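Complex shown without one protein chain; remaining protein chains in place.
== chain A ==
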Amino acid sequence: MRSIWRTVDEKLGRRLARDIALVLVADGLVGVSFGAIAVSDGFPIWVPMLLSLFVFAGAAQFMFIGLVAAGGALVPAVLAGLVVNARHLPFGFAVADVLGSTLPRRAIGSHLMIDETVAFTLAQHDPARRRAAYWTCGVGLFGCWNVGVLLGSIAGTVITDTDAFGLDAAFPAVLLALVLPSLRDRRTFLAAAVGVAIALASTPFVPAGLPVLLALIGVAVVRPKAPAPAPIEAA
């Protein structure tokens, strides 16, 4: 354990390693609450465990369990989860460079693609650090999330409300802190502002998960400036 930590420390630097560790602990606790909620809703332990291992996406898992527990049918619950997870498609384009070129690495790396992992990777510019941030955060989250869900499922109703610890505020704060430097670019900021407005305005009217995708309209409205001037055609 100590030697793993030392390797992580060398590749990431102490600050980044500590930042990622904080997010792992917070997400592990959210996993505990997910397991506890699923079991107290009457699901056998294998349901939250299989979801966490195979789907590995917090928002979609909570939504799936919530819809089925409320008496919903399975097909709409699956479709809702897929809509929520559609955002991973553009994520994959953005982090493709850190996954490596062999099929197993790319397949495993793809499965570890989570909002926090993508945000941490986005905040690094050096290729080696991007890679280290992605894999450390991805593998760490997969471990902490699944262990958390298992503990929560076993403990049952011990912690069902991680909101009491303010963990629901920690997740957006993590995203904000990681995305803030990218927002210094004026066009990126405008695109994000338009996207946020669209997402918030559409939330009461469209199924969950869709507002975040609709935010992409912001990219189309504020077309980012091309880095190099377009070639001018001869008259």
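Just so it is clear, a contact is a pair of C-beta atoms (placed from the backbone, for glycine too) under 8 Å apart; a residue touches a chain by one contact, two chains touch by 3 or more; residues count from 1.
Everything that follows uses one rule, which is that contacts and distances are computed from a predicted model.
A.B. asks: Of the options "Vitamin K epoxide reductase", "Acetyl-CoA acetyltransferase", "AzlD domain-containing protein" or "Circularly permuted ATP-grasp type 2 domain-containing protein", which is the UniProt protein name for the chain that has been left out of view?
C.D. replies: Per the UniProt record, that chain is "AzlD domain-containing protein".
A.B. asks: Using the touch definition up top, pick the residue from A:Gly35, A:Gly109 or A:Gly152 that touches the left-out chain.
C.D. replies: A:Gly109
A.B. asks: Which of A:Ala119, A:Leu141 or A:Ile159 sits in contact with the chain that's absent?
C.D. replies: A:Ala119
A.B. asks: Name, in rising order, the residues on chain A that touch the hidden chain in the full complex.
C.D. replies: Those residues of chain A that touch the unshown chain are 15, 18-19, 22-23, 26, 42-44, 47, 50-51, 54-57, 60, 64, 68, 74-75, 77-78, 81-82, 85-96, 99, 101, 106-107, 109-111, 113, 115, 118-119, 122, 163-180, 182-183, 187-188, 191-192, 195-196, 198-200, 203-204, 208, 211-212, 215-216, 218-219, 224, 226-228.
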